[in-house]
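A single protein chain has been omitted; all remaining protein chains appear in their positions.
This part shows chain A:
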Amino acid sequence: MSKQQLGEFLAHSVELESEARERYLELSEAMAEHNNSEVAEFFGRMADESRLHLEEVAEIAEQHDLPDLKAWEFNWPEEESPEAASYEAVHYRMTLRQAMLLALDNERAAERFYRSFAETSSDSETRRLASRFSAEEASHAAHLVKWLGKLPADPEHSLEEDDAPHMPE
């Protein structure tokens, strides 16, 4: 039972970190395509950070038997893995501050996910790893809070499309 718990926890952890990295990469490329280079660079950095965490989790996972779960078989608290930014939460005109706030939400959601395993799993190794991962996510969130504190407030800004259709009168 404990082996099964640990395997399922690690399978979810690998997927969580992998999805986070993929989503940040996707967002970085999409922002670059739409000439929002500042936000593209930020999401690129978040993808790099996620890759490092993914490698760490994957290295641990390699030492265990993991269930082979399909995308729709994972058991997430909400529709998607916690650290993947919601699709509708971004906009090509978003500011760096808005991007950072989104990333902060993701880090905190991941922290809550890991913490729930740390607090409720009956397997000691699962609890130990979940506490470690949770603490790492908390430290990422703390870094983001620090960076956010250094950013000037956004000027008045609208996410409305400003390239109106051509309307010959």
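Simple rule for what comes next: a contact is a pair of C-beta atoms (placed from the backbone, for glycine too) under 8 Å apart; a residue touches a chain by one contact, two chains touch by 3 or more; residues count from 1.
Here is the rule we use: contacts and distances are computed from a predicted model.
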| item | value |
| --- | --- |
| Omitted chain, identified by the protein name its UniProt record gives, among "Ubiquinone biosynthesis protein UbiU", "ABC transporter substrate-binding protein", "2-oxoacid:ferredoxin oxidoreductase subunit beta" or "Radical SAM core domain-containing protein" | "2-oxoacid:ferredoxin oxidoreductase subunit beta" |
| Residue of A:34, A:64, A:128 or A:157 touching the missing chain in the full complex | A:34 |
| Residues belonging to chain A that touch the chain removed from view | 22, 26-27, 29-31, 33-34, 36, 70-72, 74, 76, 79-80, 86-92, 94, 159-161, 163-165, 167 |
